Structure formats: C-alpha cells, structure tokens
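Of the protein chains in this complex, all but one are displayed in their positions.
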Amino acid sequence: MPADTSRWLDLLLQANVLKTTPRTGWHLRWVPDPENVAAHSWGTAMVALVLAEMSDVELDRGRMLTMAMLHDLAETEVSDIPRMAKQFLPEGAKNEAEAQALAAILSGLPMAPDWTELMADYEQERSPEAQLVRDADRLEFLLQAWVYRETHGNARLEEVRWAYIGRQFTTPAAQLLAQAVLERWESSTSQG
Amino acid sequence: MPADTSRWLDLLLQANVLKTTPRTGWHLRWVPDPENVAAHSWGTAMVALVLAEMSDVELDRGRMLTMAMLHDLAETEVSDIPRMAKQFLPEGAKNEAEAQALAAILSGLPMAPDWTELMADYEQERSPEAQLVRDADRLEFLLQAWVYRETHGNARLEEVRWAYIGRQFTTPAAQLLAQAVLERWESSTSQG
Amino acid sequence: MPADTSRWLDLLLQANVLKTTPRTGWHLRWVPDPENVAAHSWGTAMVALVLAEMSDVELDRGRMLTMAMLHDLAETEVSDIPRMAKQFLPEGAKNEAEAQALAAILSGLPMAPDWTELMADYEQERSPEAQLVRDADRLEFLLQAWVYRETHGNARLEEVRWAYIGRQFTTPAAQLLAQAVLERWESSTSQG
Amino acid sequence: MPADTSRWLDLLLQANVLKTTPRTGWHLRWVPDPENVAAHSWGTAMVALVLAEMSDVELDRGRMLTMAMLHDLAETEVSDIPRMAKQFLPEGAKNEAEAQALAAILSGLPMAPDWTELMADYEQERSPEAQLVRDADRLEFLLQAWVYRETHGNARLEEVRWAYIGRQFTTPAAQLLAQAVLERWESSTSQG
Amino acid sequence: MPADTSRWLDLLLQANVLKTTPRTGWHLRWVPDPENVAAHSWGTAMVALVLAEMSDVELDRGRMLTMAMLHDLAETEVSDIPRMAKQFLPEGAKNEAEAQALAAILSGLPMAPDWTELMADYEQERSPEAQLVRDADRLEFLLQAWVYRETHGNARLEEVRWAYIGRQFTTPAAQLLAQAVLERWESSTSQG
Partner (left out) sequence: MPADTSRWLDLLLQANVLKTTPRTGWHLRWVPDPENVAAHSWGTAMVALVLAEMSDVELDRGRMLTMAMLHDLAETEVSDIPRMAKQFLPEGAKNEAEAQALAAILSGLPMAPDWTELMADYEQERSPEAQLVRDADRLEFLLQAWVYRETHGNARLEEVRWAYIGRQFTTPAAQLLAQAVLERWESSTSQG
C-alpha cells in the first residue's frame, strides 16, 4: 500500500531537523557554532565514497550511501546523545532507543522494513558496506577534529588526536587515511 | 577532608560547558542559534526569585537558588536529552543517568552528599523549594518560547502555547504568571 | 595507477570546505546564518531517496546518490554563483567553469573519468537518475524556503513560493511533493 | 501593596534581554560570538557557590546568590559599558546610572527596597556576601578568558592573564583559585 | 611632524574593532546576531551618498563621507551606549566621553585637529554636511529596522515604526525617504 504524498513530506520535514541539530560532541569540547548532523552525514558519505574508491572490494554503493545518509536519522527524536553518556545508561539503551525512534519515524511508509534492516546491519557492522560506513563515520570525526584544530586553534581537540593514535579500523583504506590525518596533524602541531 | 584547589577548578571548568551547550528543545523546533543551558539556568533562578516574591510562603532561598543553578549540571556528561526521547528509553533511565553523572561530576568534593540530596529533592519535587523551582523551570520555557515567537516569527512555537493551555502548576504564583504569558501571547498572535 | 593516500586526503579536505560555504541564494534573500552547501547536498540526497521510493522506475541508487553528494563540489573552487548572476556571464560560462574546476579537483585521481561523466550527465539531465536528482535539488530548495518562511518569519521568501507555482518537474513524484509543499505553505500563510 | 501579575511579567521580560546581551569586554578583544550577560551571571553564581564551599565563613547563601543573579540587571537599560570607558565618564557616573536604572526597573515592585539595598551592598563590597560575589565576578572573567584562550586560539587574551598576575582578591579561596587558573594557563601557553 | 607607520597601523587596528562590535540597540530589541557598527557606518555613508544625489545643495563629499565613516569611532573605547541610557547619565556626559575617547584614539596623529573639528561639527549639526549625515544615521536605523522586521519576523520592531511616524528630518530628501520606508512598512505589515 503506497503512502500518500503528505506522509512523504512529513518524513522530509522531520529529516530537515538534522540541518539545525549541532553535533553534541563538539559542544562538549568548546567548539563554537559547530557543524550540524546533516553536514556530518554528508561528510560521512563523502568519506565512504573515497574509501570505496581506494579499495578493490565489490560494494553495493546504493546501500552504502543510503546507510551514510540515514545513520543519524533517529537523532531527530532522540537527540545526539554523546558516546560518553552511554556509561550512565543501561546496557544497550541508546541503541534500542534509536531503533524504536527509527520505527516511529518510518511508520506507515512502504520502505520501513528495508531501512530498518539497513540500519540494523549498520549498528551490528555485518555487511562490508556497514563496516565501511562505520569506518567512514569515525574517520569523518577525526578529519573534522583536525580541521577545527587547524582553523579554530582549539587546544582541547588534541585529546581527539590522542584517542585515535593506535586505533584500529576495519578497512585497510580507513587505516591508511587515519594514519595520514594523524601525520599531518602532528606535523602542524609541532610547527605551530 | 577538603578538596584541593585543582579539584574545585575542574568542577568549574566542567560547569562552564553549559555556556556552550544549546538547549536541544529549541533546535528540534527550528529555532536558530538558541539560548544555551547556562542562560536558561539563570532564567530559571530569576523566575524562581520572582515566584518567591509573589508568594507568602517561607522559603530557604539559598536552597532554592542553588537548585535552580545546578538543575541541569548533569547535562555536561549526559547532554540535553529532550523530553520526547524519554518514551524510547527504559522507564526512569534518563533520571538515573543524570543522577549517576552528577555523582561522577561531584566525586571527591566535600559537598557531594549535600548537592546530591538537593538534586534528588528537585527530581522528586518534595520540598516547597523543589516544587517552586520545577514550576520556574517550566515557566521559563514558556516565557522563552513566547519571546522567540514574538522576535523570530517562528510559527512552530505555537505548539508550545497549545501545550501549556490548561496546564497545572504546583504554586499559585506560577499559575498566575503562566496565565499572563498565555494571554499576551494570544493577544499578539491574533493581532499580527 | 592508484593515487597515494595523501592525494585522497586532499580531496576530502577540499570537499570539507562545503561545510562552511553558505548557500548564496539565502543571503541574497536576507536569511541570517543560512544552511551550508554540505547540508543542502545531504538534503538533496534525502529528497532523491524519497522520490526514488515514491516512483516505480528502476534506478541505479549508487549513481543517483553519488550525483546528489557531488553536485556542488565544484563550488569549492568557483563559489556558489547564484542563478541570477548567469544573465551577466557569457552563455554557458558558469557551467564551463564548474566543469573545469571539477577537472582540477579530481586531477590525478583514478575515478576522475567516472565522476566527470556522472556530472556531465547531471548537468545535461540525460539519465533517469540525473533527472531525478535535478528535481530533488529544486525541490530541496522549495522545501527549505518554506521551512525558513515558517521558522524565521522572512516575508521575502514568499517570492520563492510564487516562483514555484505552476513550475514543471520532470518526475511525477517531484510534481506531487512540490504541490504538497505549496499547499501547506499557502495554508499556513493565510492563517498566520 | 502587592504588584499585579502583569508587572511581574514585565520584570521577567526585561531581565530576559540579558540572554541576548553579549559581554562588551569580549568584543573589544575580538572574541567572536561571545557569551551573553545571562550566562556570565550564572557563571558568577557558580563561582560564588564554589568559593562558599571552599571557605569556612558563615554566609547567607540566599543573599549571596541573589546578588550574583542580579548584579548586571541594570545593563538592560544602560548596556554593558566596559571598565575602560569609566576614565572618560565623570567620577561615579557609571555606578550612579546603574543605580538609577535599577530603580526604574524595580519601580512599583514590593521588593524594590530590598533589592536596592542588596545592590548597594554589592557595589560597596560591605558584607562578606558582597565581597565574595565581587571576587566571583572577577574570577569568572579570568576563567572565561582562559577558556576562550584555550579553545579559540585568541592571542589577544594573553593581556587578561598579565592583568591578573599579582592581583589581590578579598577572599582567600578566590586567591587560591585565581592562582590555579593562572598556573594552568601558563602551562598550556608554554606548551602550545 | 609625521607619525610613524606603526602609529597608523594602531589606528587601523583599533578601528577594526567596530567590525565585531554589534549595535546595542538591536540586542535590546531581541534581534539575534545583529549588524555590527562597521556595517552600520558603511550603511550611513551609502544613505548620505543617496541623500546628496537627491538634493541640489552643493556639498563637500569628502567631508560628508569622512564624517559618516568616523561617526562611531569613539565606540571602540566607550562602547555603543544606547540612546535610552542617556537619561541615567549626567547631562552631556555621553557626548563628552566620546569626545575624550576620540582625542585618545587620535593622539599623536597629524590629522587629529581636523578630525576632532569634523566630529564636533557632526555632534552639533552645524554644517550642511553634518546635518545630512545626522539624517543619514537616523534613516539608516529606520531602514535597517524595517529590513529586520520583514526578514526576521520580530514584532518588537513595530515600536521603531511608531517612533518615526511624524518625526522631522532636517533635509527634505531624508524626509521623503523616511516617508517612503514607512509607507512600505505599513503596507507589508497590514498584508502579512
């Protein structure tokens, strides 16, 4: 049964909220007026595209990019709860809340089962596409942290650099790119 | 055992994060560049002061204002999870997370037991001071919503007005002030 | 011949500029602190996804979403020259500049021929994917204009509504969605 | 004679202006989009609370926190005239203007005499509460200057550090905390 | 005796502060992120140019535009004290403070006497150029208030419209332009 046009419009309006939802992680590190979740989602998709080009694994790019676009959609209901808050919530509560919120956001839409399966794959990093997009999400954060470090002079962001040294990525391309970011970061920090 | 100066400074630095933490509820309603949690906490204390002056109940003002100042301090760890997200979290999980975060924020400080008791009172609205500050918190939200409605032309904020019509406050002074805000709001909306 | 990691990182850094490039069209209509091109690109991909779900045409979603992600990448060199400026430039100069800028951005990268072909398809609206993403780009602008109208009270945006009344989209789904936006817009304008 | 509800609401609306009044001192030092007076007032109250906890002097906390909340209320009429402007105004003119503005803001309200007395005490630093809140106001400025230095990379803020070296505070706790801020500041400046 | 280059550079750096000094009058009316004094000074010069073109009086345009550029330079020392604060300051204290601040800003520069005479003329509205720039300053405020009213939906700005109805300008061209702004404002308010 197809949804009526008004239902599709409601979905787009809800998604639009991500354009004005700032990423909580940057506020907690005193980054003024930081990027919003929509821009980060675009950035994640860009990194995913580059990782796909760098590797020779066969990937379903429609699936991969849809994942990147949608991976924070539940935040329009649940907000961007930062990673460090998870220690204070019951085990799995954040993921469960996001899954339920996604169900509410998609209710009555024909592709709800498909997108739900897609997001479950992403959370559990099952498929090669999911593993690559998860890597892209983390790499995008590292990259943005360095850009803010370079262009805002925010010394608190050095803790992001330290947190990523020695960190393991699933895909070799992500490992290479993360290494390249860390090298440039170290080089500019020691000079400036 | 007194804490050393460095521990007190760490507390102030963590609290300082509230100055750059925007209130999530406004982003979800498309208010651009909204107030931060520090300014809201100050506003809550101002409303509490006015409610105290309007009523003839005897109140411990030190206790009342400390509550207003601190009531969102846990958000420096947990972020400002919006009210509507609670439906997706286990019963009581948000309050429990905030209580645990507060314990972490205050650990090692001599007044930790006092502030913990104070915040528990606030959450459970036991004392007259707690009831008044809870009313102040809600009233401050209504007042700010109207100010944004008047000065940003944001039609989505009308839903806040509708949500507050008929709402019950605990203290008579808050009931009177809420009624006054709603009357001015209605009057300016019907004119403009 | 594969590019080295540093070259891929340079591409990502250049793309990152779109996160801080505001859309010129909003400034010219006095929208303060408007969305940036990265958020718009994400929005375009979201609309494209919805249009694809609404229609029963078979589409290459990897191609479609890549187009949406990349369609403004040349603006990192050329800036976001507004539509109305085209009347003052030689016929085709803006498109030609963007094509040359894209060539410079992709030079030395193995997928340069593929992405170049993709963007040429987009500009000329040849494939069904290109037609749908072009519709998505226009629809995203209409949708955002309405959101700003509703939430910023900017009367100048009514000219966007007038410009879209009677406008033809290529895909039936876009036609339906545009109609739905215009109806809600008219309804809220006549009330408020 | 009690004031009517509408008069109380007017007071809250006037106070609300402090949420959008940026602190002039930061603009003069090129801090972009700095904190507003409401957030600073909250910060002053937080510092005052910590100073009270650090010391063993008996204090009226209601009086102390009310002072911190209200100490810049006159700026809703007079604006935040910076300290350095005082050399160009007649002796005492700024304080006198603020006292008169406060009288206008509170006119017709039953607690006007109490709040007037409170603010006079604050200006003249008579009571232990006033001395502590004055120290808190100055310490909050130093703390915020360091946070901006660390997170905005603003070299002009070093002049604040220099101005505070050797400065005397009235309360021993403030002296200790200021010393701790200066030590961390110096340590991070010499490293970065 | 010519000043050395370093002294001229100091003057330009001090003037540069006006680029980040927001106009206080807008904050007091809840305009978020309002224009700064530099942009207003440019706007005043633009209005002055138009008034000069509309009239057939012979004017020294170098003198006129220099006045418009410099008329708020003292605010880099004194800040933008709003008009309504004057009632709380001694008679003439604001003007006197600005004159002294200007003297400090220009001390040691060869054109100090010329610029001082120019600003005294402006304050006292003696010359035709001074009268026209004063009109331009007021008209620029009215124009900007209407632009904010149209594009921010700020109902509080209607009070500016009411304040300008019936207001007398010195130059006939300013009178005509103010009337034209008020007519458009009334027309758009009654429609929207």
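We call the chains A, B, C, D and E, going by the order they appear; numbering starts again at 1 in every chain.
Rule of thumb we're sticking to: a residue touches a chain if its C-beta (ideal position, glycine included) is under 8 Å from a C-beta of that chain, and two chains touch if they have at least 3 such contacts.
Given the structure is predicted, the values throughout are model-derived calculations rather than measurements.
Novice: Name every displayed chain that the left-out chain is in contact with.
Specialist: When the entire complex is considered, the left-out chain reaches A, C, D, E.
Novice: For a quick check of understanding: of E:35, E:96 or E:125, which residue touches the chain that isn't displayed?
Specialist: Checking each option in E:35, E:96 or E:125, the one touching the absent chain turns out to be E:35.
Novice: Given that one chain is not shown, which residue among E:54, E:84 or E:120 touches it?
Specialist: With E:54, E:84 or E:120 as choices, the missing chain is touched by E:54.
Novice: Write down which of C:76, C:131, C:151 or C:171 is the residue touching the left-out chain.
Specialist: Of the candidates C:76, C:131, C:151 or C:171, C:76 is in touch with the missing chain.
Novice: Spell out the interface residues on chain D facing the chain that's missing from view.
Specialist: Looking at chain D, the ones touching the missing chain are residues 29-33, 152-156, 189, 192.
Novice: For chain A, which residues lie in contact with the unshown chain of the complex?
Specialist: 32-33, 147, 150-154, 188, 192
Novice: For chain E, which positions touch the chain that isn't shown here?
Specialist: Residues of chain E in touch with the missing chain: 2, 5-6, 8-9, 11-13, 15-16, 18-19, 35-36, 38-39, 41-43, 45-47, 49-50, 53-54, 60-66, 69, 109-111, 143-144, 147, 176-177, 179-181, 184.
Simple rule for what comes next: only the chains that are shown with their structure count from here on.
Novice: Greatest Cα-centroid separation from chain D: which chain?
Specialist: C
Novice: Where the centres are mean C-alpha positions, what is the separation of chain A from chain E, in Å?
Specialist: 47
Novice: Averaging only over C-alpha atoms, locate the centres of chain A and chain B and give their separation in whole Å.
Specialist: Centres of chain A and chain B (C-alpha means) sit 30 Å apart.
Novice: Distance-wise, how many Å sit between the C-alpha centres of chain C and chain E, to the nearest whole number?
Specialist: That pair's centroid distance is 40 Å.
Novice: At which residue positions does chain C touch at least two other chains?
Specialist: Counting only residues that touch two or more other chains, chain C contributes 32-33, 147, 152-154.
Novice: Indicate which of the five shapes (line, ring, star, complete, other) describes how the chains touch one another.
Specialist: Per interface graph, the chains form some other shape.
Novice: Which chains touch which?
Specialist: Pairs of chains that touch one another: A-B, A-C, A-D, B-C, B-D, B-E, C-E, D-E.
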